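The complex appears here without one of its protein chains, the remainder shown in place.
On to subunit A.
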Amino acid sequence: MSFERTLEKLKILADAAKYDVSCSSSGSKRTNTNKGLGNATGMGICHSYTEDGRCVSLLKILLTNHCIFDCAYCVTRKSNDVKRAAFKVQEVVDLTINFYRRNYIEGLFLSSGIFKSADYTMERLVAVAKKLRLEENFNGYIHLKSIPGASDELMREAGLYADRLSVNIEIPTKSGLKLLAPDKNFEDFIKPMEKVKNEIIQYKSEKKIIKSTPKYAPAGQSTQMIVGASGENDFQILKTAEHYYKNFNLKRVYYSGYVPISYDNRLPNIGSEVPMLRENRLYQSDWLTRFYGFQTNEIVNINHQNLDLDIDPKLSWALRNMHEFPVDVNRADKRMLARIPGIGMKSVAKILMARKYRRLNWDHLKKIGIAFNRAQYFLVCDSNQFEKRDLTADKIKAFILKNSTSKYDTILNPQLNLFE
């Protein structure tokens, strides 16, 4: 491996891959058999964090940034005047193995611009994964990007070696996609996703009969949507996400605040702000539907199409549904406890355990670690000095905002919340 050349390629192809925000390495269990290299623990480990606060768990690169397409929102687009490079299959393998041996990464996330054709590109991505698994006996995590339009046979092979496959929807609406990526076909995204979904279903039913069926994409599929590039509201975005979660069994949908990289007048200007807070609110909403038992419609709907930026979506829901409160902490079921603003799932679990011993009062709740500033207006417990049942939603909101520190303090990477 020529070090200087590899170094240059790595810079170019890591730089071009960084706008893909999916980084999770969780959800796959690969145990190290026959004294090979690596394992996937199921939990995923962030080995470092970039200065923008995102987790680094995988070597995330493009195989090449040559592309025959010209999607307006993409740095790799044909019309963009940037340096181009391409890795050889073996180079990617060597980098992955050597980074992994030093405990820098959990594995590889390989994506690519489309050179020549979808299949030609997909074939090379699969070749990297195959080599890692079969020649290097590598059990770390591999995430391959499915190239829109790739054939069913290649998608099948990809799933045999990769832990996760993803196709980026990028633009949540058909009309937006037509505007910004005229070369792309909506159906080209759906087809590989459909194939992977069906293969996973088939794998699961076969496994029941034959134990040794080779694993197929054990960590499932994910996708990414760019937020704030083509004018959709949060209702459209979260409804699209819901559709993909339901119909394609997606494990994760990622939301990526658009980073302006182009002077194209169809897009926000260079220098305009990245909608980070909005992105964060979308992740919080996603979280509520996946772990807190909320329906998407409760968070956004025809009458409430955009998420509030000044308060989090759970508090926003509570203020719109004051008739559900106050909740009695000593009696309420898990579902309602989880809906109290300022109480997370960890606290819910602690409350359920602790209240078996005695009726809980404010002191107990504070010790358990609830966010008192928000929770105090929405619950009753074994003390009564803080009951304020007669306050209106607007008043409560004003009190909470007055007493909370900078709202940007709450911007946390969604990856982090998983493990707290």
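A few comments on the model shown:
What we mean here is this: contacts are C-beta pairs under 8 Å (C-beta built on N, C-alpha and C of every residue); 3 or more make two chains touch, one makes a residue touch a chain; residues count from 1.
The working rule: contacts and distances are computed from a predicted model.
In the listed set "Chemotaxis protein CheA", "Pyridoxal-phosphate dependent enzyme", "DNA metabolism protein" or "Heme exporter protein C", the entry agreeing with the UniProt name of the missing subunit chain is "DNA metabolism protein". Within the full complex, the residue among A:201, A:353 or A:391 touching the omitted chain is A:353. Only one of A:18, A:131 or A:207 touches the absent chain when the whole complex is considered: A:18.
Although one chain is hidden here, its contacts on subunit A can still be listed: residues 3, 6-7, 10-11, 14-15, 17-19, 31-32, 35-39, 41, 45-56, 59-60, 95, 98-99, 101-104, 137, 257, 259-260, 274, 276, 350, 353-354, 356-358, 360, 364, 367-368, 411-413, 416, 419.
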